[in-house]
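Excluded from the complex is one protein chain; the other protein chains are retained at their positions.
Each chain gets a letter, A and B, in the order it is written, and its residues are counted from 1.
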Amino acid sequence: MQRTPIREPGTTDMDAAQPNTETGDDILVRIRDMHFSRGERRIFDGVDLDIRRGKVTAIMGPSGTGKTTLLRLIGGQLAPDRGSVRVDGLEVPRLGRAELYRLRRRMGMLFQSGALLTDLNVFDNVAFPLREHTDLPEAMIRDLVLIKLQAVGLRGARDLSPAELSGGMARRVAMARAIALDPMMIMYDEPFTGQDPISMGALVTLIRRLNDALGLTSIIVSHDVQETASISDHVYVISEGRVVAGGTPDEIERSDSAWVQQFMRGLPDGPVPFHYPAPDYRQDLLDGAQEPRP
Amino acid sequence: MIDWLRSLGRDGIAVFEKIGRGNLFLLRTLAGLPEVLGRPRLLLAQLYSVGVLSLLIILVSGLFVGMVLGLQGYNTLVQFKAEESLGVVVSLSLVRELGPVVTALLFAGRAGSALTAEIGLMKATEQLSGMEMMAVDPIHRVVAPRFLAGVLSMPLLAAIFSAVGVYGGWFVGVGLLGVDDGAYWSQMQAKVDLYDDIWNGVIKSMVFGLVVTWIAVFEGYDAVPTSEGVGRATTRTVVHGALAVLGLDFILTALMFGD
Partner (left out) sequence: MRQNKTMELMVGLFVAGGAAALFVLAMQVSNLSQLNHGDTYRVSAQFENVGGLKVRSPVKVSGVRVGRVSAIDYDIDRYQAVVEMQLEKKYDKFPEDTSASIFTAGLLGEQYIALEPGGAEDYLKDGSQIEITQSALVLEQLVGKFLFNKAAGSK
């Protein structure tokens, strides 16, 4: 694998450092008419989506609508059946391996579990991308890692192993690692799931602060409606393979779609029924009574 | 009947797909080897967990297998008044067959299952995906060093097994049962050939090392990323690894010592 020297440490505004190939366009990720299916199951059925530079964009939707899959499509780990996924002017599915890897160095991704390397401690986890992709001297790596850890408030935890971290801390370490190479964009996969209110609050503010301080573009995939909406500039709601609503959090809040209302307010019943499709309740019970017991 | 045939066909296709994936995987692993050689630290850590940590079981097993060979060989040979050939029996059994084969079987159980479980869990916890998204190829970074460490460790472990076994046989035969010390070694040296026996044994263990490690890292990488999937993959490593070793042993023996 080729190693390229890291960009000057200290240049935080990567948008300015990266040439914008689609001139005059402030859209970093552009998805058009994207179809994707896994086996028999159609997951995306013509998705159109724009992610603006420098903004925090939330992608929300019920569980199992393929939000994580969407991030993998943007990151090039999966290829769509049809349609276009462009990141920074590059058509992701058509990139060769080397180009794809070069693009990925400019994106960070935060997995649900954090995906920290369990055989390395916190420090080495954050140092991992630096060591893999740069030939920086150890002293400089140390400085960079400590800067990143300080940003997520875990400089003191550098010698812990991933097994000793709480879920929220693991995600913050993963964030430090994701920003180690000063990417242009970070994708968060369900960053708030299973967090207690304190670490949830820490993560929420951290995502927003990192985005603004480092001039990142952030994509958050989540079904934690309130927390996500509170820090997003733009929200897309996905359901059944399509984008059903898009706009600022306020616009979505005021949407006149019954479905969006149910989702945003977390109502138990509505267009999405509480009950899984079943035969009539009374009839079902009566049928059971007539069958002989085993 | 039709259903049965269809499921047979489906299974057959699945098997061939898996073999194909396995071969592609091996090619990608081999492509990652030059990178590993450029970063000896990665290899060192794996030599430790694959080789050094298997050392104890190899030493103990080798010693006991050698002692049993000494005992059994003596009891048989003494009936023909040929107990002076004990050294030949012990050493040929070890360097030709038991050294490479038993080492490979133990290796599949000890290091192979650990490799599968480790890589499988890294997959289940999204560590491999995470690396990919950090633009680091997990096959080059994770799999290739483990593969190389397995291939390098196996001949060394097998040699240690055989050497310890020869001394185990010597301890029982010469030390306990009274075979002549000089006869034990001189008969052995007269009959064991450096090329035909020892070198072929080393080749065997190299082949076994390659196959067992390949199976182990591939099963881990190909595992269904759940606890159950990783568990099954680990079992498959041990079972398929052992079967592959025994089957290949027959073929290699026929090729090497056939005439």
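The rule we apply is simple: a contact is a pair of C-beta atoms (placed from the backbone, for glycine too) under 8 Å apart; a residue touches a chain by one contact, two chains touch by 3 or more.
What you see is a predicted model; the values in this text were computed from it and never measured.
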| item | value |
| --- | --- |
| Left-out chain, listing which of the shown chains it touches | B |
| Per the touch definition above, residue among B:A31, B:V52 or B:I251 touching the missing chain | B:V52 |
| Which residue of B:M67, B:L148, B:V174 or B:M188 touches the chain not shown here | B:M188 |
| Residue touching the undisplayed chain, where the options are B:L69, B:A159 or B:V174 | B:A159 |
| For subunit B, the residues touching the chain missing from this view | 44-45, 47-48, 51-52, 55, 91, 95, 153, 155-157, 159-160, 162-164, 166, 185, 188-194, 197-198, 202 |
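We take it that only the chains that are shown with their structure count from here on.
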| item | value |
| --- | --- |
| Interchain centroid distance [CA atoms averaged], subunit A/subunit B, Å | 43 |
| Contact set on subunit A toward subunit B in their complex | 1, 75, 77, 101-102, 104-105, 107-109, 111-113, 115-118, 128-129, 132-133, 174, 177, 181 |
| Touch list for subunit B against partner subunit A, complex | 35, 121-122, 125-127, 129-137, 140-141 |
